[in-house]
Every structure is written in C-alpha cells, then in structure tokens.
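Let me give you the structure first, and then I'll get to my questions.
The complex appears here minus one protein chain, its other protein chains still in place.
Chain IDs A and B follow the sequence of writing; residue 1 opens each chain.
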Amino acid sequence: MAKDIPIEGITYQQLAIKKMPLSESYVPRDETLIPSGNRTVVMNPCRTCMPFGAMFAGLGMHRGIPFVQGAQGCTTYVRYTFCRIFQEPASIANASFHEDAAVFGGRKNFKHGLRNLVVRYKPDVITVVTTCSSEIIGDDMVSFIKEARKLLVKELGEEEGNRVKLVLVNTPSFAGSHVAGYDRAAKAFLETLAKDRSTTNNKVNIIPGMLMPGDIREIKHMLAEMGIEAHILFDISDVFDTPLMPPQIMPYYPEGGTRVADVEDMGNSLATFALCRNEGGLGARYLEQKFEIPAFVGPLPIGVKYTDLFLQRLSQVTGREVPPSLKKERGRLLDFMADTLHHTMMKKAAVFGDPDIVTGITRFVCELGMEPVAVMSGTATKTFTEDIEEIVSEFGAKPLILNGSDLFEFEEALKEMPVEVIIGNSKGVDISKELGVPLVRAGLFVYDRVGYYKRPIIGYRGGERFLADLVNAILDYGYPGARTEQL
Amino acid sequence: MHTWALPGKLTNSAFNRRYCFVTDMQEKDVVFGGVKKLKNACLEALQLFPEARGLILFTTCTTGLIGDDVRAVAKQVEKETGKPIFSIESPGCSGVSQSRGHHDFNHQFYAQIRALRERRPELCMKEEEKTPYDAVLIGEYNMDWDLRVILPLFERIGVRILCAFSGNASIEDLVKLPDAKLNIVHCQRSATYIADLIKEGYDVPYIRASLFGLHQTSKALRETAKWFGLEERAEAVIAEEMARVWPALEYYRERLRGKKAAIYVGGPRVWHWIKVLEELGMEVVACACTFAHEDDYEKINEKLPNGVLVIDNPNEFEIEEMLETCKPDLFLTGLKEKFLGRKMGYATLNSHSYEKGPYAGFAGFVNFARDIYQAVSAPVWKLI
Partner (left out) sequence: MSMLKETSGCVMPLRVPFLDAARAEHGTLKNIAVPVLPACDRRTVPGVLSQRACAYYGARWFLAPLKDVVHLVHGPISCAYYGETVRKKKYTVFSTDITEYEVIFGGEGKLLGTLIELAHRFPGYRAVLVYVTCAPGIIGDDVQRACRQAEQATGMRCVPVNCPGFVGPSQAAGHEIGARVLLDHFIGRNDDVVPGPYDVNILGEYDVMGDLKVIRSLLARVGINVVSAVTGDVSVDSLARAHRVQLNVVHCRRTGGLIAEEMKRKYGVPFIKGSFFGITETNNALRRLGEWFNLREAAEAVIAAGEASVSREIERFRRELAGKRVGLFFGGSRIGSMLKGYRELGLEVLVAGSQFGGQEDYQAAWQDVKPGTALVDDVNEEELIRFIRQYRPDVIAGGTREKWTAHKLGVPFTVFPQESGPYAGYSGFLNFARDILAVLKAPVWQMI
C-alpha cells in the first residue's frame, strides 16, 4: 500500500474490481415469464422514447433546433444519448415544465420559451416536439404555435417574426417508440413545408431513417456515382460528424443539415425513397397521396440484394444506368465475401435493434452464409415478422423471431440456443459478455466504442466495412491464438 | 432506456447495472390508469429475480400526471412478497432541475426507511454488530470507483464505513443508515437533506467533507478522526499518503502551473474543483453551475478571487460566450457541454463522470492531474 504512485496514476488494473452476482448460485428464471407476451413488466428495453426520433429528425435540419414541450429530463436524457453516440454537441431547447405547467398547461412556457429561442439563436426551423406530459395535460399545440407566432411578429416585425419555420410533431412516448417518432417527424415536415410547384425538379427524395453520418455519406456517394441529385430529408451527416475547425460561429451551429428550401422542393421530385419502412415511410406515403410522387418504401440497402434493388429502382426512376464504378464496388464486396466465407459460413448469428436495420442485416448475414438463430426488433411493427420470414425462408433458416420484445427475453432465448456472434447495439454488451460470444456493433445506439457512426454499413462499401468487423470479431473471439496469427 | 447503464456509477454487484425494469405505459394505461399494470410488473419482476432484495419504484411524468397511487402499490407488493418496497414520486416535470429529484428522494426515502425500521425492527443493525467507530458516507456515488480510494483511507484511520448513500450500496445497508455514529456528507447538494433528517430523527450528527484534492481530503480525514478521537492515526495516514503521491503531483504541477481553467458542472463540484485546481497551480477564470443553490454560490464566492465570472444555469449561448471571453486552457464540464467546448477548440475534461477515474482521495488526485495534463497537452490543439 505504501508504494509510490507513478505519474500514470492508478490504473484500472490496479483497482482490480471484483464483480459479484447478487446470489451465489445461478438463479434459474421462471420460464413462464420469459416471453414478453406473458408478462407486463419490461426488462432491458430495446427501444427508447418517441421524442428521441423527432429530435433526431429536427437536428437533421440546417440551423434547426428541436423545442421540447416537456420536462427538462426529456431533453437532457436525449442530449446525453446523442453526445454519447456521436461525441458531438446537440442543441435542443426545452420548455422547462414544472408543477405550474402540469397544473395550468404549458402555454406560457411554450410561448416564452420559443420567443427566447428565436431571439437568442435565430434558427431557421424549430421542431416542436411534444412529450408524455404535454400530451396528457392536453396542451393545444396548434393554437400555442399560432400565439407564439403572433408574439414573434409583434416583437420582431413581420419579416423576421415569420422567418423561422415551426413544425409540430406529436410524440407521446406511450404511443410508440423512437422509430415512430422519426416516422411522424418525416410526415410532419413534409406536411408543413413541402409545396407543389407543378414543375419537376428532376431530383429524387431520400428519407434515410435513423442512419449514421457514415451511412448518409454512402448514400450521397452512390447518388453521385449515378449522377442523380437528391433531397435528403434529415441529413445528419454534417451535424453529427463535424470538423474541428475553430473559430466557430456564435451561436454554434453545425454546417450541415437539410435546408428548409429543399424540403419545400420535395413536392416536385421524381420519386421518394424511404430507406427504412418504419422510419420515414409515413413521409413517403404522404408525398405519394398528396403530390402523386411514387414512393419506394424500404428495404434498407444493406448487403448485396437490397443494395442492388435500391440502385435498380434509382435507375428505373431517373433513367440513369448503374455506372461501372458501382458495379466494381459490388464486385469488390462479392470478392470480400468469397474471401471470408470460411469464417462466415454456417456461423450462427443473433441480430437485434431497430426493425429496418435488423431486417437489412438479417438479409446480409444470410447472404454471407450465416444462419440467423434469433432476430429481434425492439419496436413492434406490422411487417417485421413477415419480412424476416420471407428472407430466411429463401436461405432455409428458421430463427426465433421476436417482434417488439425486450433484451431480457432475447438473452434468455440465446442462452438456450447455440449462437456464435451477436449483432446489435451497445445494449448487447452484457449479453455478449455473459454468453462469451462477440458483439458486432451496428445500428443507432453504439455509445461504448468510438467511430462506428463514421463508417457506413449500407451500400456495397458499407457491406465490406461491416463484413470486416464481423469477421474480425469472430477471429478475435473464439479462434485459437496460433490460428489467427496469419490468415 | 435512458436511465439504463449510465456511465460512472459502479457497483460490485452487476445486478442493477445489468437489468432495468419498466412498465412500458401504453395509451390505454394512460387513459385507464396504470396501477394494476404496475403491481403486476412488480410481482413479475420479483418472481423472475427472487435474488433481488427489494424494489424501488420511480414515477415519471406520465404516471405522476395521471395520478397513479404508487405508494399503495408498494404497500400491497410488500405485503405479498415480504420484500421492502420503496416508492419515490418525483416526476420529471416537478422542481426546477434534477436537484428537485435529489430532494424528493432524500425525503421520501428517509420517511420510508424510518417507517420500515419501526415496522420491521429486524432490519435494523443489531446492537452487537455496532462499533463506536461506525460512520456512513452520505452523497458519495462511487463515480468510477472513487470508493476504492476513499474507503481504505477511513479504514486505516480506524473508522468503519457502513455504507455509502448511495454508491455500491445494497438496500439492506441503506436501511441501516441511522445506525451509524456519524454521517460524513460528501456531495453537499444532493444529500445533505437526509443527513439533516437523520440528525433530527435519530440524533446522529454529521460533518461536511470534500474528498477531492490533497488539502480537502486531509481536512476531511482530520475532522472525521477528531470526532472519533483518532487524530494520531489520521496524521500518520495523511503523511504516508502525501509522501506517496507527492513526486507524481510535482510532475504535473510543474507542467500545469498558471494554466487557466473554466468550470461548468452541477453544483457543489464547482467549489470542490476550485480548491483542487489551485492545488495544481492552475487559475480558475470562470465558473458555472447547472443546479447550485445559494449556499453553493456563497462557497464559490468565498473561494474565488475578485473578478472571476460566475454564471447560474447558463444556456449554450452563454457557455460559448464564457469560453470566448475567458479563453481557458481547460474546460472542466459534463458530457453534453464537453463536445461544444471541443468544437470551439478548447481542451475539455468530463468532471461529472470523469475520464479515467477515480479522482477522489490522494491517489485519485494523481489520476485527476494526469487527465488534466493529458487534456491540456494533447498535440491536437496545436494542429488546429
């Protein structure tokens, strides 16, 4: 104990923390309560709140700030989450609900909060995000917004007071998860902003869903190779992955984000691609009904076939050929798949996360010759089970499909089946440790390792990147040391 | 989902970091009330995890607003399972900040352990188990294993720490809070309430202590030792620890001397850090708190020279302005603001949940100095 402490300080090794289970022997879980359908309590949820999705969308607007009509935690928790995932600032305003708001409604908080936000930050667009509390109290947001607008015009003049766009997204968490929050936001933005100019702009609309900056860049890359111009509704690529280049403008705004004018122009495009059926599909359908713009809803271009499909449809809509450069990317992915198949074939994989990304990944792991043994979407959707069944039947696999369950059921199920790799977000770390199976991180909530948001998993190049992670995880984990010194 | 596996607070038992339980309120529950659902959920959770020794229910905005009688559910579940069930009603929309939640928890938890001790005296500490040197750490959350550094210090003096409220503590230990002879209050914002309540209800006195930095840690040990009459042992421990960390600290002091720092954290940490940075030879040029109260500011003012900027609950705009005007070499802050500071080209340190802790006590102070040095001297800032 009396040893001098070196300048390196105390290391975690020196601390030697011993983990102790709550009971000395393993406590078997009551089997009847393991399936989530048999119980009320939810353990280790695999989805988060609806406002999260709306805030994600709102931050994807250029000079866009979400304004959360709720308690401060509704903002702070979400900001924590964004910061932990992206290691970036996330500016979100809040109505600071307290007891008085709960009793008298949030009108005062909203009006003044919104006014303060506009005066201080001069945003281009404010996403008004409702919460459980404002919905339960019964805040009439439509009239609040009108009042707020009046106040703004009164104080700032006609032009400045009307300049900021206000988009209302109703997101009570008890009615759905973050997936629905994003979906609703996509529709709300298009409803509020999109205009029909009756001349086509020869562009396509892309609603990517809650993908990572690396994924959005990959979409842009594919579009550029095809020679297609596009409006991307909520382009978070230069919001959640921005350069360190001070001095920054004050107040701080990231350079990126979708411009309001672009959203307005989305009513004149050739087609809308909602890459995630459940995250943006509502928006695409709205444009279809209102402006007769063809909608392509899902699947997320992960892996070979789904990327093929995406490019095919792009080609079909715009009349542009898939260029040799993309065909070569496809070839490189295939080459990589062939080169690594010894490590992927017949490997048993479990996948969890948000529904569309899970569907895409399940398709890709099947293409790799892996066998999905358990597939879970944290958010229940109408088509998830069907979608997965269609994929796996093509490859002759019969995984356990959990549509909208929790990670407790997922974990207990995995304990009963052979599984060699788990694919999902950081919430799966404990399961991976307990089962002694590697976790390959993918999807929205990767906050315990750096850099995942920078690299794509969609498209051919994303496939290569993801495959490398997958195989390296397998090599790092179960293989004998001498075996992996050289491939 | 958000509360699950927050960083920093660590325990030996993997249980409460491993599992997170939620009732998953749906629209129909909001309309028809969630009491039945809550009760079912509690019973199922305890059935699935028989090894769990108790249960704490938290309400949120939704359940707070629809007015579910959570206390009644707790009573029923306790009756049916025999396990102590606590309920804390602190919906998000109450109070001005998270500080309200600290207050709610302190008061409600105290009232409930008091009632529980009367109802089930077998849960109190037995007379024969008590020693004259029993103390409890109040407001110590075991950030990044601070307790691993703190506990041995007290043990070597001869003081037995029964538990920390609440870091690496089990529910049984927490029920025994009033059985100590002395409460040592570390975080004096979030937990002084319960120390006051225990003093009132059980006549257990408390002392305030900060365990960050050499000076404050020594002071805390001395005061604790004085209370128990163990001064000599305390002096020996302090001397030994000082000698241990001195060479390492000298290294950093030389390199950090004169560097300017801005601080923005929750509350009392601000004035904890001021003292500590001074010990490293650094100069505090600006301070801001999220939820500090008046007494915190009094302490801050006391500790700072004239002319230093102090802001209460700043927004992002104000933080930016603070950084631009003061141009600190280091910005000590929490997770959310850390990235903003970084974008503007300032070295940052997460002093909420730490970078690579523990930071408390003597040995932890070396970690703190090391992390500050690493943040300030990273080559990246020169490349911008």
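By our rule, a residue touches a chain if its C-beta (ideal position, glycine included) is under 8 Å from a C-beta of that chain, and two chains touch if they have at least 3 such contacts.
Worth saying up front: this structure is predicted, and the values here are computed from it rather than measured.
A.B. asks: So which of the visible chains would the left-out chain be touching?
C.D. replies: A
A.B. asks: For the chain left out of this view, which of A:I249, A:M346 or A:V450 touches it?
C.D. replies: Considering all chains, including the one not shown, the answer is A:M346.
A.B. asks: Determine which one of A:A271, A:V304 or A:I388 touches the chain that has been left out.
C.D. replies: Result: among the candidates, A:V304 touches the missing chain.
A.B. asks: Among A:I10, A:A71 or A:M337, choose the residue that contacts the chain missing from this document, as touch is defined above.
C.D. replies: A:M337
A.B. asks: At which residues does subunit A meet the chain that is not included here?
C.D. replies: 304-305, 334-335, 337-339, 341-342, 344-346, 366-369, 395, 482-483, 485-487
Keep this in mind: only the chains that are shown with their structure count from here on.
A.B. asks: Using CA atom averages as chain centres, what separation in Å is found between subunit A and subunit B?
C.D. replies: 32
A.B. asks: Mind listing the subunit A positions that touch subunit B in their complex?
C.D. replies: Per the touch definition, subunit A meets subunit B at residues 1-10, 12, 15, 17-23, 27, 29-30, 33-34, 39-49, 70-74, 76-81, 83-84, 87-91, 96-99, 101-102, 120-121, 131-133, 136-137, 172-175, 242, 244-248, 250-252, 408, 427, 430.
A.B. asks: Which part of subunit B faces subunit A closely enough to touch in the complex?
C.D. replies: Touching subunit A: residues 1-5, 7, 10, 12-15, 18-27, 29-30, 37, 40-42, 44-45, 47-53, 60-62, 64-66, 91-98, 145, 148-149, 152, 240, 243-245, 247-248, 251-252, 315-317, 320-321, 324, 335-340, 342-345, 356, 358, 363-364, 366-367, 369-371, 380, 384 of subunit B.
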